[in-house]
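As you look at this complex, bear in mind that one protein chain is not there, while each of the others sits in place.
Lettered A and B in written order, each chain numbered from 1.
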Amino acid sequence: MTTTPDIARILDKYPEEEASLIEILHDVQLAHRHIPKDTLSAIAAHTDVPLSRVFGVATFYGAFSFEPKGETVVKCCMGTACHVRGAGRNLEDMEARLGIKAGQTTADGKLTLEAVNCVGACGIAPVVTVNEKVLPKFRMTDFDKILGEGGK
Amino acid sequence: MKIANLKEFEVLRADAEAAQKKIRKKILVCCGTGCLAAGSGKVAAALRAELDRKGLDVDVGLKMNETGCRGLCELGPLVTFEPSGIFYKSVKASDVAEIVEKTIERDEAIPRLLYRDKASKQRVETYEEIPFYKSQTRWALRNVGLLDPKDITEYIGSGGFTALAKALATMTPEEVLGEVETAKLRGRGGGGFDAGRKWRSCANAKEDERYLVCNGDEGDPGAFMDRTIMEGDPYGVIEGMVIAAYAIGAKEGFIYVRQEYPLAVRHLDAALGNMRGLGLLGETILGTEFCFDIRIARGGGAFVCGESSALMRSIEGKVGEPRAKYIHGTAKGLYDKPTVLNNVETFVNIPLILEKGGAWFASTGTERSKGTKAFSLVGKVQNTGLVEVPMGTSLREIIFDIGGGVPKGRTFKAVQTGGPSGGCLPASHLDTRVDFDTLTEAGSMMGSGGMIVMDDRTCMVDVARYFTKFLVNESCGKCVPCREGLQQMLRLLTEICEGAGTLRHLEQIEGLAHVLEKGSLCALGKSAANPVTSTLRYFRDEYLEHIEGKKCSAGVCRALCRFEIDEEKCTGCTLCTSVCPTACIAGEKKTPHEIDQEACIQCGSCFDVCSFNAIRIL
Partner (left out) sequence: MKILINGRAVTAFNGETVLTAARRAGVEIPTLCHHEAVEDSGACRLCMVEIREAGWDEDWTKLVTACLFPVQEGLVVQTDSPEVRRTRKEILELLLARSPEAEPVRVLAAEYGVELSPYPEREDAELPNCILCGICTRVCQALVTGAITMSERGPDKTVGPPFGEATDVCIGCLACASSCPTDAIPVEDTGTTRTIWGRTFDLVPCAICGAPTGTRDQIDWLVKKTGRAAADFEICVACKTKATGEAWHRISW
């Protein structure tokens, strides 16, 4: 199992101990939009944690995925304030429009739809984020705009 | 350039204060997440460009701050001016030229940008006169919305780190402990445990190695106080932590920030760096023998990691499975060493307590809950945003006086506090005073501060189901009652919402509530039944209506409601047609419309927009 250059750079930033594991997984997820399976050995070796436990940690936490996410990640906040302001309905509408369920990626691999926990922007509920961009008081007409702007 | 001793700090402080005094005008542009999403970044950029173009020097005499959340998110982007106090809402980049010319150069207010009171219909010019702000007591939020979270000099010039200097120069760790105990500060994360007592039991531990942890996980859906404080006043949080570390004798600290808050991580990280640079963190702080440093640990996306023992496992790089609390974290916490873990809001109160004294702090609030509390007032409320009030303020005051009540002419139904561990209180409890114990006695809890207002279009059975579903996904899965019990609970609630509920369902729900409360390993499981039990307590009729009447009066549970247009009231305005997602409403303009029940998906959009009350929920 060779260590790809990106991973080595990430690993070098962190002390060789178990406590570095989650930080390393974050950086790998950010760099690759997922955790590539063939990086697990290197991560296990660096942190001195058995590979099985690295897998256990990676699957426990919602931030990490083994499946690559699309270039565009649309997140529908399902927090309570958003829920009472219609987030559930918005999500259903988005699923219908995209033809995928929350947690899935479109067939062309370009867009991933996710139902996420409260993002902490409750004052502008209901919230939908498209990559880094936060859309306040979301309505489905906004969605058409995003898709139009080259989301899909 | 590290501050070598307290005398040097005093010089730096005096200089910074003098520099502050030289500023004649301040422009505060809210760059909290809500306002940023509404475009405040563009407003700030446009302001800088215009000030530049006009040669108005931003640094001498005029300062513009991109601040943290100002609180009134409903009306962002928000811009405030000091010393005039003029407060603008819904500002756009296109307003900037006029703003610079009239307000900055001539202190003149622009009426269309002013807040308008819904009741009196009058425009309100200054921040202090706006009802939303008038009734607030901003202690934890004292710097948010005013200071630039990236500017350490401004923080020092506004009095920052004087509490730390006071603690290190004139007080022993014992005296600091004493002050916090006098303040009777209870943890602001939800547990409400006496902070001074927690610190003292850690300070008394036999082991030399201790840890200090700040819980910035803020997993309660609907809460964003900690986010706001971390993003908007990172120095305030860190100063509180350094004082705490001094009191308990910790050398290493962690701030655990949930991964959904990258801006908070950035601001905290920058603040830590600046503090190290000045010698306010690290070795020999302010030239004393005290050494302490802090690292940031990012959460992995697990609500359960808001629980202290799970959070500590997460810092250790493990799965976030809680441990039984038979041995407290103050005895065996992080790496099995004595640890103090407190919430962001708890820490940000510390510099204030040290500065003004514990007795001062304890003179506000109720008998058993001292000080103030920040709440995220959201949901079906007019003025959504962050508010901070003294403990003992009534729910009515918060929701109606500050929050402006329920919008769109709908009726108040319930207020949910305490997140998934909390409960819903009905209108009959609006005069409950917010206090850790009164809220618990009423069947809810304070929690971290999420306060979600619900109206008559909210189905309380659906709310119980919503929270149960959330917890099913967030359960760590270690113990049987939570992992297995919550799944059964969700199934039962779903069946009720889908029309398959029976009275036996309620019996089983009550049994599950018992095993969850008594049998679960951690607080997540132990309080998991609260949303169900509190709604059963106050809204049992609604459950019975779903079960026996097979009806959902709120029009939320799709299998149990129907939307029908009242021909006599319908004016044929076609507004409903334009929002119907399945195009199932037929009717010519100015003639009564009709909903095709076959195609209708009971989304309720038509009901929500009709201004003639012409649509009935049956």
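Everything below uses one rule, namely that a contact is a pair of C-beta atoms (placed from the backbone, for glycine too) under 8 Å apart; a residue touches a chain by one contact, two chains touch by 3 or more.
Note that this is a predicted model, so its numbers are computed, not measured.
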item	value
Selected residue (touches chain absent from view) among B:G519, B:G572 or B:P592	B:G519
Full-complex contact with the absent chain, from B:M230, B:L354, B:V461 or B:C479	B:C479
Among B:M1, B:A119, B:A324 or B:L618, the residue in touch with the chain that has been omitted	B:A324
Interface residues of subunit B (partner: the chain not displayed)	302, 304, 319, 323-324, 326-327, 472-481, 483-485, 487-488, 491, 508, 511-512, 514-515, 518-521
Positions on subunit A contacted by the hidden chain, ascending	37, 40, 50-56, 59-60
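Just so it is clear, only the chains that are shown with their structure count from here on.
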item	value
Touch list for subunit B against partner subunit A, complex	33-34, 36-38, 69, 71-74, 76, 218-224, 227, 259-261, 297-303, 314-320, 376, 378-380, 384-386, 416, 419, 450, 452, 454, 458, 466-467, 470, 474, 476, 581, 603, 605
Complex contacts: residues of subunit A adjacent to subunit B	17-23, 25-26, 47, 49, 53, 56-57, 60-64, 78-85, 89, 93, 116-125, 127, 133-136, 140
